[in-house]
Structures are given as structure tokens and as C-alpha cells.
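Every protein chain but one is kept in place in this view of the complex.
So, chain A:
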């Protein structure tokens, strides 16, 4: 739930009982007022009647008047000096229902005779009053609701703007572009605190990241020299005729492992360099030529496995990629297609001006998506001389140079496709 929706809901939940209470209070207040007014009118009427009856009633010694509003009946009760006010409910013929009335009753004496006088006034307005009060309250409530929504919309547009802009920045944050991110000063204290904290955090993360990266690169570079020394010493040692076969084998093994280490080192450096965009797109090498070059280079490997190569290629396909990376892309993809193929297998190569795909048959099952481009995730144990970085490098190339790399598996065919964004 959005913060604003939440505050709105809470606000309305709080306002609802307040409004209901207000409605009750208003109703009580109004009805009391009306009762008071009605009673005053009744007393007023009584005085009028008394004045009239004093003068008009001489010729008719005994009379009885009975209407809903005015009732005058002879009685034996003693004269009351004070009137009595009360509320009654009476049946009304016209509306066929019970209606509330205020009534004033008093025993009075007219020309020596006692009469019970009852004056009544309808309180029918009370129903309307409730209706009116509820109406007013509803109107006020919906007006308030509308106002709250409107002001929230306005607040979110205006006051929360810096917050949302910071949020947007955090969402688009990339580790290698941290130095470009700053959270600006706003005119809200809390947001300033937040942005200051975020600035602090990104700076720290950026410094850590840069240090880490530099350390990796420096370490990789520094490692090359000792590797070169060790490798050269072993190569010289291999020349020694006096060594036994066992000793030579041990030396060769160390020698080969040293090379694996240096290749690993080389590839890790390469990954870092691609990520740092150290291979600018300055020319557009022809992918067709590149593919043919590697087909020739891998000729024996293809012949050894007796692979069938099916090609569907446009004559020229200039790709916006650094030649060194184009080399790596083609050699890695083609190399994998050969390496993980089986005897008498097939490789399909399709090349258009904006798409390059290599499919190959293989005994390896479909590669799970989460493993596919992971570093050091080797797909199969049966294949040595793999450092598990080949696909990670291609993926890194794709990510860093706006290319898309997709993988598909169908009926024993593995397909890798590179697309330019065009």
C-alpha cells in the first residue's frame, strides 16, 4: 500500500467516528432547540386562548372542543396554576401513522367552571431534521474526502517529489557508475537527512568498489611476473636430460597448471576491462571474415570430431564491436560448439547483419538459466581445459556493448544467439 493511500485511509477512519459523533451532537442540539421553540409557542398559544376564552365564552356556559391541536373539556379536577409540558405520540388520520407531538395541558377555570385544556403542536419536522443533519454531514464528509485526496495528490506531486527522485536514482543504481550519482539538497529537512545518508553510502560503496577493482587488476598484473619467472624456470628445467621420466612429468604438470593459472588471470582481467569499457567501438570488423578465420583455425578440431558445419551467412556483416572482442566472441562460441559436440555432430552457423547464432549438437543437457553465464560454473565434468569463464565473458561483452545474448535448447541442440540492438 502506498504511503499516501495509507495515511488517507487512517485519516478517514479517524474522521468517520468524529463525523458520526458530530452528527449525533448536532441532532440532539437541534431537536432540543426545536422542542424549546415549540414549547414557547405552546405557552404563547395558551395565553392567547385564555384571553379569548375569558371574553368569548360567556354565552355558552359549558362547551367542549376537541381537535388534535386544541382540546377543551370540562373537568372536575382542581384548577392548576402551572401548565404541564410533555411529548406524546398520536395517531394521525391523514398520514395513517403515529406522529410525535408536544403538548401543553392545564386545568383552567372559565367563568367559574373548570376545564382541561390541551394544546398540541406537531413535531413532524424532527424526521426532516435527522435527514437534513445526515445530509449535511455526508456532504461535509465527502467534501473532506475529496479535499484529502486532492491535497494528497498535490502533496505527493510536490512535497514527496525529492523522495521519489531519490528512490528512482537508487533503483537505477549501477555499481560501476556510482560516482555519477548525487542526491541533491532539498528544502525538506528529513529528505536532506535521507539524501545525505545516501550520498555518504554511495560514496563509501563507490570507494570500496573502486579499491576492490583496482586491487583485482593490480593483483592480476602483479601476478604475471612471478608466473613468468616460474614458467621460464620450469621450461629450462624441462631441458635437463638427467631428469627421470617421473620428474619430467611432475615438472610438465606444474608447467601446464601455471599456464592454466595465467589464462585464468588473463580472463579475469579481460572481464574487468570489458566491464570498464576499455574496448571502445572504433571500427566495425566484418563478422563473416572472423567466422571464416576461426573455422580455418579450428579446422583440425572439426575434422577430428568429424563435425558437419552448416553455414548460412551474409557476405559482409560489419558489427559495432572492438576487433579484440569480436575475436573473443567468435572463438569462444565456435570453440564451445566444437568442444561440447560429439563425434559426427553438427554445427549450424547463421549470420545476418544484426544477428549471429551458433547451434550445436551435444550430449550435455539443457543448461539451467541461473547457471548459464555464471563464472566458474562448468557445465560438464567430462571436459578439461575449461575455466568456466568463456560464456561469462561473452555475456559481459553483450551487457557492456548493448548486445543481447540468448540461449535456447531444443532436441539436443544448444543455440547461442547474439543480436545487435538495431
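Keep in mind that, in the parts below, a contact is a pair of C-beta atoms (placed from the backbone, for glycine too) under 8 Å apart; a residue touches a chain by one contact, two chains touch by 3 or more; residues count from 1.
As a convention for this text, contacts and distances are computed from a predicted model.
S.K.: Can you pick, from "DNA-binding response OmpR family regulator", "cytochrome-c oxidase", "Transport permease protein" or "Amino acid ABC transporter membrane protein 2, PAAT family", the UniProt protein name of the chain not displayed?
M.R.: Not shown, but named in UniProt as "DNA-binding response OmpR family regulator".
S.K.: Would you indicate which residue among A:55, A:97 or A:239 is in contact with the undisplayed chain?
M.R.: The missing chain is touched by A:239.
S.K.: Touching the left-out chain: which of A:294, A:319, A:401 or A:416?
M.R.: In the complete complex, the chain left out is touched by residue A:294.
S.K.: Going by the contact rule already stated, which one of A:38, A:106, A:195 or A:336 would touch the omitted chain in the full complex?
M.R.: Only one of A:38, A:106, A:195 or A:336 touches the chain omitted from view, namely A:336.
S.K.: Kindly state which of the options A:34, A:194 or A:248 is in contact with the chain not pictured.
M.R.: Residue touching the absent chain, from the options given: A:248.
S.K.: What chain A residues would touch the chain not displayed?
M.R.: The missing chain touches chain A at positions 221-222, 224-225, 227-233, 235-236, 238-239, 245, 248-249, 251-252, 255-256, 258-259, 262-263, 266, 269, 278-279, 294, 297-298, 300-301, 304, 324, 327-328, 331-332, 334-336, 338-339, 383-387, 390.
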